[in-house]
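Let's turn to chain A:
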Amino acid sequence: MRGLRAGYGIVEVLFGLDLDVDAGELVVVLGANGSGKTTTLRAVSGMLESRGEIVFDGRSLRGLRPDQVVQAGIAHVPQGRGTINDLTVVENLRIGAWTRRDSEVAADIDLWCDAFPRLGERRDQLAGSMSGGEQQMLAIARAFMSRPRLLLLDEPSLGLAPLVTAEVFDRLRDITDRTGTAVLLVEQNANLALDFAGRAYVLEAGEIVASGPAAQLQHDETVQKAYLGI
Partner candidate 1 sequence: MSDATALGDGPTAKVAPSPARRVPVGRVVVSVVVAAVLVALPFMFPAFRVEQFVGWMALAIAACGLNLLTGYNGQISVGHGALYGTGAYATALLITDLGWPVWPSVAAAGVICFVVGVAIGLPALRIKGLYLALVTLAVATLFPLIIEQFSSITGGGSGLSITTPQETPRGVIERPIRLESPGGSLAPDQWKYFVFLVLTVVVFVVMRNIVRSRTGRSLVAVRDNETAAEVSGVHVARVKILTFGVSSAMAGIGGAVFALNNGRINPSSFTIVVSIYFLIAVVVGGAASVIGPAIGAVAYGLFIDVLSPELPERFKPATPVILGVLLILLMLFAPGGIVGMWRTSAAKRAAKRARAATAAAASGDTV
Partner candidate 2 sequence: MTDFLQVLFVGIGDGAIYAMLGLGLVVIYRSTGLLNFAQGEMAMFSTFIVWTVWDLGVPLPLAVIAGMVGGFGVGALAHQIAVRPVGDPHEKPLAVVMVTIGLFVGLNSAAQLVWGTLDRDLPPLFGSGGIEVAGVAIAWQKIGAVIVLAVLALGFYLLFQRTGLGLAMRAVASNSESASLVGVPVPKLLMLGWGLAAAVGTVAGVFTAPGRGLGSNMMQLTLIFGFAAITLGGFDSLLGAVVGGFVVGIASSVVPQYVPGFEKMPLAPAFILILAVLLFRPEGLFGRKQVQRV
């Protein structure tokens, strides 16, 4: 994206972001609450109106509705998981494949249930009755059901115990290694995210204040000052 500006109604939140994600890359956007991280993802997936350029695979995403963005090959796991709570695990996965017309959907459902054993154990359980960590895994699995090339992931650690979050990130790592999906991750938990990602941006009050390889930023003083209050 280039020069992304977006906001809610008359309140502008993002003031000209430039951001890149290459194929198969794992990129994280760090930032404190209110810095505009979620807004960024929402702008990409079409949930918000935005100004500026967003180009995916050579195609502009301007003005597309969320359901059209999915068809372009992007899947968005929103903040708070966004599981469809009145549907079962299997139904959630099935609806995740809504944009697909091939016959491998059932096979994929099995695949994901194997990849996340906890989901496999609860195939017919209502999503609303599962724990936060399970819901997060379900949300990720559902997103992958559409076989996206880019996954947008919004604060997966929110509301989850550290152990659970670590497990989620591990699984995600495995999956992306296997499928080659690019990930644009948005996170508050800097340490975990920087371990996971290859490259990182730091967002503050709607603007990018730092960027670079994740390992580098982990030891960067600016980042540490901004987040860890050092």
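Throughout what follows, a residue touches a chain if its C-beta (ideal position, glycine included) is under 8 Å from a C-beta of that chain, and two chains touch if they have at least 3 such contacts; residues count from 1.
In picking the candidates, the idea was that all candidates are chains of the complex that A comes from, given by their letters.
These figures come from a predicted structure and were not determined experimentally.
A.B. asks: Among 1 or 2, which touches chain A when you look at the whole complex?
C.D. replies: Every other option belongs but stays apart; chain A touches 2.
A.B. asks: How about chain A: which of its residues touch candidate 2 in the complex?
C.D. replies: Against candidate 2, chain A makes touches at 45, 47, 65-67, 70-71, 75-76, 78, 82-87, 91, 94-96, 98-99, 142-143, 145-146.
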